[in-house]
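Every protein chain but one is kept in place in this view of the complex.
And then subunit A:
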Amino acid sequence: MDQSQFRGTYRPYISPRDPCPPILVKTFVLPPQLFTNFQQPGLTQNSPEEALKQGSLWPQLVDGFSREEGIS
């Protein structure tokens, strides 16, 4: 589950008048559910411990959300 697969990026306009150091590249999450039409029954499942850690009972729907990124 590499990080880049579920992330989109864009380069915001950087104004010379920005008081703070600009953020050059901003990323946003493109979770797997955007690409899955309808969840097939009987997909392989995580163990409860893994599910809580990764954020979904089904590995196919895990988007690598990380604490640093905050709420996607």
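Note that a residue touches a chain if its C-beta (ideal position, glycine included) is under 8 Å from a C-beta of that chain, and two chains touch if they have at least 3 such contacts; residues count from 1.
Simple rule for what comes next: contacts and distances are computed from a predicted model.
**Q** Could you check which of "Pyridoxal 5'-phosphate synthase subunit PdxT", "Xanthine dehydrogenase molybdopterin binding subunit", "Spore coat protein CotJB" or "Peptide ABC transporter" matches the UniProt name for the chain that's left out?
**A** Hidden chain, UniProt protein name: "Spore coat protein CotJB".
**Q** Since one chain has been left out of the picture, which residues of subunit A touch it in the full complex?
**A** The missing chain touches subunit A at positions 39, 41-42, 48-49, 51-52, 56-57.
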